[in-house]
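Worksheet: the structure to be examined is printed underneath.
Yeah, one chain of the complex is gone here, protein chain that is, but the others are all in their spots.
Naming follows writing order (A and B), and every chain is counted from residue 1.
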Amino acid sequence: MVGVPAEHGLILAAILFALGLAGVLLRRNIVFILMALEIMLNAAGLAFVVAGARWAQPDGQIMFIFILTMAAAEVAVGLALVLQFYHRFKTLDADAASRMRG
Amino acid sequence: MLTLLWLIPALPLAGFLVLVSGGRNWSRPAVAAIGVGSVGLSALVAVAVGASFMLAPPQGEAYTQSLWTWMDVAGLNARIALRLDALALVMVLVVAVVSLLIHWYSAEFMIEEEGYGRFFAYMNLFVGSMLVLVLADNLLLLYLGWEGVGLCSYLLIGFWYKEPANGRAAQKAFIVTRVGDAAMAIGLFLLFNHLGTLQIQELLHRAGQQWPAGSGLAVAAAALLLGGAVGKSAQLPLQTWLPDAMAGPSPVSALIHAATMVTAGVYLIARMNVLFTLAPVVQSAVAVIGALTLLLAGFSALVQSDIKRVLAYSTISQIGYMFLALGVGAWSAAIFHFMIHAFFKALLFLAAGVVILRLHHEHDMFRMGGLRRRMPAVFWTFLIGCASLSAVPLVTAGFYSKDLILWQAWSSPAGGPWLFAAGLVGAFITSAYAFRMVFITFCGEPQPLVTQSSPLPRTGTSLAGPLVILAAASVVGGFVELPATLGHRPLFSDFLGSVLPSVRAARGSAATELALQVVSAAVCLAGIGLAYAMFLRQRAYAESLARSAWTRPLHRFWFGGWGFDWLYDRLFVRPIVWFARIDKNDFIDSLYQGVAWLSERCHRLLSRTQNGRLRWYAMGISAGAVIVIAIVVWL
Partner (left out) sequence: MTVLFYLSAIVAVVSTVLVITRTRAIHALLYLIVSLLAVALVFFSLGAHFIAALEVIIYAGAIMMLFVFMIMMLNLGTEAACQERQWLSGGMWVGPGILALLLGAELVYVIAGGGLTAVSAGQVSPKQVGIALFGPYLLGVELASLLLLVALIGAYHLGRREALTVHPETRVAPASRRCDSGVSGCTLIDVPKEEA
């Protein structure tokens, strides 16, 4: 309950966020990109909760609830889009959808 | 009557406008009626105005008619104003009457040519511009007329534009005179800048007051105006365009390049005589240029075979005489010679035109011959013209004018024996080449071309009329100025005395004058005799002389106009053409094109970053975030 330095929590959040970013940039499969995106969102929420815990206020947790809600909504719509994508391009390669170029 | 002054230039200009708008569609007689009629009416008005002027001279011996203000900006108040004084009147009468005769002649001469309307339109524009030039009250209007005649010269030299050589000759004329015109324009700038006005009388008055004799500004201004005069009058070093300008029709050569345009330079110098008196250096330069040119052109005329080129070089030579007169201060003598020269040179060109026309546009004299019996009217008038040109003593007008110049060259303070000697040698060569022309073209055995073209049709009235009138003028025209030794009736100089100062003799007495006249008369006859011997009697000797080893290069040198064309080609034309060729792609323009090229390259480069790939964009976002955070944190 006591004794965890807030900055360590934030550093953890930073590391997770960087890993998520690496995942987004690295993977070509859309599903994996979405997964990495979830990692990033989670890391951001972690930062909020750590901050809220540092001040012993509920605001951090409430922020995390909102982020959670948003992540849920995003995943729902996003996965529906992934299905559409798959049916259109017959592949899950993110680079296949590159017609808006030039 | 004097208020009709504006009609004199306006009528030909109106004729030009009418012909330009409709001349293509009208019949030849209608076009000729307008073309000749406008000049005819103008000449009529000129005579009436002249009579009124001489019988009842206006106040101050000059009449100014201001029409409207052309521009009034920054201290330059240029008006369209015409000023008639004695000098202008002489010029107007000569230009109008000679133009009328030549227009009458060309109505018949050009009857077969296409572009009849175009021809008369240009001729009318020319006459209008020339009249504006001589009547101009200020230098800006004079420059307008100057440019106008230059333009018409270009248009008319290149009249038969389908032949590329004619176009080139026209370009050459325009470009060479342009050099002179540029000098003149700079001279006008200088005059306006320092004297504050371009109105001629006012300008000369101020110059006389503000600039001491021999001051740098006066010398500069006079030299620049001389540059303009040299260009227009085809003197050294800008004389190369006139022989090639013979590519135009003969009436054009007669009007523009014999009687009127080329004498514009003489008029300019005479009009600005005060300025030249303020710059004695430049005035001596005028005399020297005149002397050198008359000799140079004379020698070249001696070896030409194209009849019109002989006359072209002759024109250059005779204008050299006028420049010589101007240079020694004999202003009225120069104008007198201008008048007489206009008569006989126009006559010679028109007569040569008839010969060329009848022999199917053959210009080479050596292919003619024996035309004396076949074209008697032309022969006699041509003979009279050549006699006047050679200044055959007593009976021709040329004698009086040329003799006056020679006497002034000897006796004037600015003259001297050397200038006189140059004039004398020139006179000898003049009569030699003039009668060479007569003998080769009209006498002797007819060449095959002539016998094939015989019998030649009778010269019609329109062609012969002007010839006869001009021949008469070439004979009696000189009697208005009788020298001291022959009755002393200087009517002409007296008439011009209100405008042009007279020169006082500095050396030599009446006896010297008589002696000099006898010498020049002898020289003239000697020249005729030489021509007779070489080209009528001993033709074979002349030909062998021309072909011998040591005369051949001399012959070629004189034939090519003393190598000026060659020199200018090497010195100016080739470097400019070379530069134009390497600049073919306009390297200055490539600077702007480079901007377009660069932006297109950048566009292509940046377009590559829009490759439509999701991860690439994500990479862009994160890279941007990294950089921004770095900037915020560390800078």
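Criterion: a contact is a pair of C-beta atoms (placed from the backbone, for glycine too) under 8 Å apart; a residue touches a chain by one contact, two chains touch by 3 or more.
Since the structure is predicted, the reported quantities are computational estimates derived from the model, not experimental observations.
> Which residues does subunit A use to touch the chain missing from this display?
Answer for subunit A: residues 1-12, 14-23, 25-29, 31-32, 34-36, 38-39, 42, 46, 49-50, 52-62, 64-66, 68-77, 79-84, 86-90, 92, 99 touch the chain left out.
> I need the residue numbers on subunit B that touch the omitted chain, in ascending order.
Against the left-out chain, subunit B lists 619, 622-623, 625-626, 629-630, 633.
Keep in mind that, in the parts below, only the chains that are shown with their structure count from here on.
> From the mean C-alpha coordinate of subunit A to that of subunit B, what's the distance rounded to whole Å?
Chain centres of subunit A and subunit B, defined by C-alpha means, are spaced 93 Å apart.
> Under the touch definition given earlier, write down the residues of subunit A that touch subunit B in their complex.
21, 24-25, 28, 33, 94-95, 97-102
> Please give the residue numbers of subunit B that touch subunit A in the complex, ascending.
Residues 607, 610-615, 618-619, 622 of subunit B touch subunit A in their complex.
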